[in-house]
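The block that comes next holds subunit A.
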Amino acid sequence: MTVLSIHNLNVTFSTEGGDLHALKDVSFEVPERRIVGIVGESGCGKSTLINAILGLLADNGRVSGGEMMFQGRDLSRLSPREMTALRGPQIATVFQDPMGALNPVISVGRQMTNIQYRSGLSNAEKAERAVAMLRRVRIPDPEAALARFPHQFSGGMKQRIAIAMALMMEPALLIADEPTTALDATLEVATIELLQELQAQIGCSVLFISHHLGVIAELCEDVVVMYAGEVVERGTTRQVFNSPRHPYTERLLDCDPARQSSRTRQLPTIPGEIPDLRARPPGCIFAPRCHRRAPVCDTPPPDEAVQDGHKARCHMVTP
Partner candidate 1 sequence: MILSVRDLQVSFPVGRLMNRSAILGVAGVSFDIAAGETFALVGESGSGKTTLARAVNLLQPISAGEITFDGKRIDGLKGAATKPLRREMAMMFQDPVGSLSPRVQVRDIVTEPFRVHGVEADLRAEADRLLSLVGLSGDFANRFPHQLSGGQARRVGVARAIALNPKLIIADEPTAGLDVSVQGEVLNLLNDLRERLGLAMLIITHNLHVVHHVADRMAVMYLGRFVETGETEAIFQAPAHPYTAALLSANPEPDPDKAKDRISLPAEVPSLLARPTGCEFHTRCPWAQSRCGTEAPAAQGTDRRIACHFPLSPGARPPAVQETAS
Partner candidate 2 sequence: MAEPLGALGIILVLLVVGGAVFADLIASADPNKIAPRDRFLSPSIDHLMGTDQLGRDLFSRVLHGGRIALSVALFATAASLAVGIVLGLIAGYGPRWLDNLMILVFDALKSFPTVMLALALVTLFGPSLTAVVVVVVLVNVPGYARIIRTQTLALKSAEFVTAAQSMGAGAGRILRVHVLPNVIGPLLILASMDIPVVIAIEAGMSFLGLGVRPPTPSWGAILNDGFTAIRDTPWIAVAGGLPIILTTLGFTFLGETLRDVFDPRLKGRG
């Protein structure tokens, strides 16, 4: 069973300099009870993808093709009202910035009961659920925490409260948008362990977005590698990290200084810049920076299956 299945998703923004093709033919699946990681550098389209799934694209953006099937329904065809009903109880989100994610003038308890407005529970029951959830994310003295305001918590605690809010309604899918990036490394570890533990208990699927390869490797079972608005490679984490087939993935993994276990004075890099998405090249999007470039790369690359579930969008891949 898949919870979310995205097929050939395209997103376009109209800008003053012409249409910006932010996502091009993005396809991947989030199976039930699995953690899928999306990894990519800045400008790869991670945020656009989340906004598209949540139906929160900016006014000048639109889904220009493809479908996003969530529990049998295409998210891009739902009315705003139907979308609103899905967000929260079915698809919950944790955002990157723990400082800004909570409303500064509404108490934590009020915010946590507000989001249960569809549950039909009494106020006391809602508060009880909120306390139980805060206890699960290890907020000390959860009853007292309900009356407090976000600025009275540390960054790490705010992020745990945000996680509690997201998982309180036991959603089918949790989208985590770089939830640990703003945290210190040692806090990051604790937050990831917490996410893992709660996911196992609740049994939801997780779409985990990060630029941090180490975190993805630890947390995720499947991984989707994005570059300039395209999915260049996807598969299980083992398949992609142990035998990357797309030159970009290969290079990206090389670049991670953590991979260079022995000391080196010449670290690998990827020369060049991400192309202008207003004028996508007709062929492979990575070709201008690719070390294995061939004449055939000027034509659109196929989404080549390497082995079961492992796909790379590259001419050079031979199964």
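The definition used in the following text is that a residue touches a chain if its C-beta (ideal position, glycine included) is under 8 Å from a C-beta of that chain, and two chains touch if they have at least 3 such contacts; residues count from 1.
Criterion applied: all candidates are chains of the complex that A comes from, given by their letters.
Everything numeric here is computed off the predicted structure, so don't read it as measured data.
With subunit A as reference and 1 or 2 as options, the touching candidate in the complex turns out to be 1. Listing the residues of subunit A that touch candidate 1 in their complex gives 41-42, 138, 154, 156-157, 184-190, 193, 197, 211, 213-214, 216-218, 237-238, 241-242, 251-253, 255-261, 263-271, 273.
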